[in-house]
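Left out: one protein chain. Kept in place: all the others.
And now, chain A:
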Amino acid sequence: MDLLDILLSATFWAAVIRIASPLIFATLGELICERAGVLNLGIEGIMVIGAFAGWMAVYLGTGLWVGVGVAMLAGMLFGLLHATLTVPFGLSQHVVGLGVTLLATATASFAYRLSLPEVTSPPKITPFQPWEIPVLSDIPLLGPALFSQTALTYLAFILVIVVSLILYRTPLGLALRAAGENPASVEAQGLSVTAIRMGAVIVGSGLMAIGGAFLTMSAFSSFFFEMVNGRGWICIALVVFGAWRPGKALLGALLFAGFDALQVRLQQTPMGAVVPYQVFLMVPYVLSILALILMSRRAEVPAALMVPFNKGER
């Protein structure tokens, strides 16, 4: 298999879309938080707790969509913690975010050990199955890649449009963006900066958790420690790459997923026999860093990102 064969295979493109899906959820979540002015470094841990909570709920007998709901709720809970500490209390967003990541990751491990003390390999659930969209899925190459995915993947792509519409076409989106640019403008127009920012962090954290749940409920069928494996940090980079815009962030997620899917396949080519596999593993990260450097030079950072707002401070 050479590069051209890979790029012309439907399974490659299907893999790109699949790998991108969790990144899309979590990137949108982070983007919402940052647009409101809060950097959420809890993302990595919130993805872990989402992966665990959704999978565990389904294992205990709920339906798949209920599992997604449970994952989202778990994420929102940690979002509430993050928001309470960073917004009304105005604590350092770096410290709180890393703390939330450690706490959420540890909580998932703890709950796992507590609920499954005797198990050596984690039990499997029946994950979301591919949902072939009639007619569209018959298109050659494009059909199997885009229209034979699971419902969660479709949801991810729909959410990109929904989040864009909310951000740019509704009063709520206007207030959210203003809170991240100049919270005083929100306050002076009679709105509550605290409510908007807390709401954004809680909802954004819910989306991050769904991104985690995608891993256990759609991509795989089981929960492993380390399965999130830095995807949260990648999403933070993707927000910057996307210049805080949902559409561009989607592009970034697809790009990263593309490199990731490519490197796995390149390992199986004759080249893979010579070059150590670690080099291939490195490829998506190196290329992402390069793309990030090129793309983020002219990005407009929300001006009040990481700046706490205290009403009535002088």
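As a convention for this text, contacts are C-beta pairs under 8 Å (C-beta built on N, C-alpha and C of every residue); 3 or more make two chains touch, one makes a residue touch a chain; residues count from 1.
One rule holds for everything that comes next: contacts and distances are computed from a predicted model.
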Among "ABC transporter ATP-binding protein", "2-oxoglutarate ferredoxin oxidoreductase subunit alpha", "Septum site-determining protein MinC" or "histidine kinase", UniProt-listed name of the chain not shown: "ABC transporter ATP-binding protein"
Sole residue of A:133, A:191 or A:283 that reaches the chain not shown, by the stated touch rule: A:191
Contact with the hidden chain (one of A:172, A:271 or A:293): A:172
In chain A, positions touching the absent partner: 169-172, 174-175, 177-178, 181-182, 184-191, 300, 302-303, 311-312, 314
